[in-house]
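Starting off with a structure, shown below.
Chains shown are a subset, placed as in the full complex.
Lettered A and B in written order, each chain numbered from 1.
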Amino acid sequence: MSESKIERLISEDGIRCDGRRLDEIRPIKFQLGVLKNTDGSAYVEWGRTKILVGVMGPRESHPKHLALSDKARVEAYYRMASFSVEEWKSPAPSRREVELSKVIREALEPAIFVEFFPRTSIDIFIEVLQADGSTRCASISAASLALVDAGIPMRDLVASIAVGKVEGKLVLDVQDKEDKAGESDMPMAYMPSKNAVTLLQMDGQITHDEFLQSIELLKKGCIEVYKKQKEAIESHFKSAVSNGEEA
Amino acid sequence: MSQRIVPTVKRKQIIELSESGRRMDGRTLTDYREITIQTGLVEKAEGSAMVSIGGTKVVAGIKFEVGDPFPDIPNEGVMQVGAEFVPFASPEFEPGKPDEVAVELARVVDRGLRESKVLDTTKLCLIPGKKVWIVHVDVYILDHCGNLIDTAALAALSAMLSASMPEACVDGDTVRLTGRRIPMPITDIPINVTLAKIGNKLFVDPSFEEEEVLDCRFSVAFKENGMLCAIQKGESGYITPEEVLRAVEIAKDKSQEIRKKVVESLKLKSDKVGES
C-alpha cells in the first residue's frame, strides 16, 4: 500500500500502468459452450481475470416449495477459487460472495423472459479462477452468454463494466491494482437496446460531476463489451453450423 | 411464503395515484415518513440508537474490543458492521436463517460508513501491527415497514455519533483501560437516501407496500461536502441512466434535510464533527 503511493498509476500523458488509455478497456475474450454437463456455459478472459460460468435450467425447482407459480426462479452463485486471489481464500462463501451473488442475479434476471418458465429454476454458477479486478462485471457479461448458450430467451444481452477514480482521474475498466489503490469503483450492468441499468454500485468518493461523467463512460464501455459479446455469439454459432451441430 | 403473488391491483393503484404526485399514505413522492432518533438506550454499549422511519424500527449498538489488526493495514483499527433480522420484525424473517438480504444490508450500511470515513480508523491503533481497537457496529431490525437500508444506516450512524470510546493506556506490550471515556474520532455525517422506481416514477423512502410492487430500489449516500460515497441498485428490475441521474438529484436534497435532523436530534455542535 505504501509503495503504491510512490509508484504512479497514470503517467503524465494519461497512460495507465498496463499501457491503456484512460477510457480503454482490457483485451476481452469470450467463449461459449465450454462445458459438457451444463445447459449452457461460457468462459471469459478479461485481462488477467478468468471466469467460468455454467447455467443449469430451466429445470425442476428443488426443493419444490421454492418454485414460483408465475415465473422461473433465478439463482446466481458467485464463488472464487481458493487460489484466485493473492492470499489463499477459504472455500466457505464470504459475505462478499453472498452479496455479489445477489446483485449478479438481480443484474441478469431483468434480461430473462422468466415468465415463460413458471415453476422452474434457472441456476447460474460462476467460478472465478483468477480475480484481477471487475470480476462482477466479467461474471455478468459472461453469464449473459451462458444463458444464450442454454437457449434461454432474453430481452437483450447484459453488458457490464466498471469505472474507477485513480489519482483523481476517471478510468474505464479498473484492474485489481487500480482498484486497490484507487479512490472509487463504480460497476454498472446495462442492456443497451433497452437503455436499462440492471446493476449499479459505487464505493469511494466522487463529486456529482464525476458521477455524471462516470455514467457516460460506463454506457460507452458497456456498448464495447456488448459488441464483443455479440461477436462471440456469432462466432460460436458459425462454428456450430460449420460443424453441423444444432444451434 | 416464496410464492409472493405480485399484487397487480395495488401496483396499478400506486402508479395511478403517483400521476398526481401522491402516495397511498398521503405523502408526496419526495416525502420521508416521520423520522425519530433516540440515543443512549443501551448504556452498556459504547453508543446506541433506536431509529424509526415511519413504522420501520432499527436499533444499533457500538461495542469496542481490543484485537488484532488486519495484516495489510497494521496501524488502523477495524470496523465491523453486522445486521441481524430479529424474527419478530416481519412474518417473513425466520430464526437463525443466514440471509442474503441481511448480508446485503450489512454491506451497504458498512460501505456508507466506511467509504465516507465516518470513523477515522487511523486513530484507533493501540500498538502498531499488534493491537488495535475493533469497533463492532451491529444493527438489529425490529420492525420492517419498508426502507430498511435508510433506517439501518441512520441507526448505525446515530449510534456512532452518540458514542464515546474507552481511553486506553499502552505500556510496552500491554493495553490497560483507564476507565475514562474519550470522544470518538468522527470525521463526517454521511446520509443514505433510498428511492423506489415504480413504473416511471421515483418514490423517496418506499413503504412496505411500495416495496412489494417496485421495479427496483436505488440507494445513494452523500458526505457532508456533497460528494457521493456509496450507491446500490437493488432488486430484479431495471432503471434508466436518466432516472439514475434524477434519483441522485432528489437524494442529494433529501440527504441535507436528514443530516440537519440528525444534527438537531443529537445536539451535535457543528464544530464537533470534522475537527477531531
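What we mean here is this: a residue touches a chain if its C-beta (ideal position, glycine included) is under 8 Å from a C-beta of that chain, and two chains touch if they have at least 3 such contacts.
Owing to the predicted nature of the structure, the values given are computational and were not obtained by experimental measurement.
**Student:** Per distinct chain type, what's the copy count in the full structure file?
**Tutor:** Per the file, total copies of each protein chain kind: A x3, B x3.
Note that only the chains that are shown with their structure count from here on.
**Student:** Using CA atom averages as chain centres, what separation in Å is found between subunit A and subunit B?
**Tutor:** Chain centres of subunit A and subunit B, defined by C-alpha means, are spaced 27 Å apart.
**Student:** Could you please specify the touching residues of subunit B with respect to subunit A in the complex?
**Tutor:** Spelled out, the residues of subunit B in touch with subunit A are 2-3, 5-6, 72-73, 100-101, 103-104, 106-107, 111, 115-116, 216, 218, 220, 223, 226-241, 244-245, 248, 252.
**Student:** In the complex formed with subunit B, which residues of subunit A make contact?
**Tutor:** The contact residues of subunit A facing subunit B are 1, 65-70, 74, 95-96, 98-99, 101-103, 105-106, 109-110, 184, 186, 190-191, 194-208, 211-212, 215, 219.
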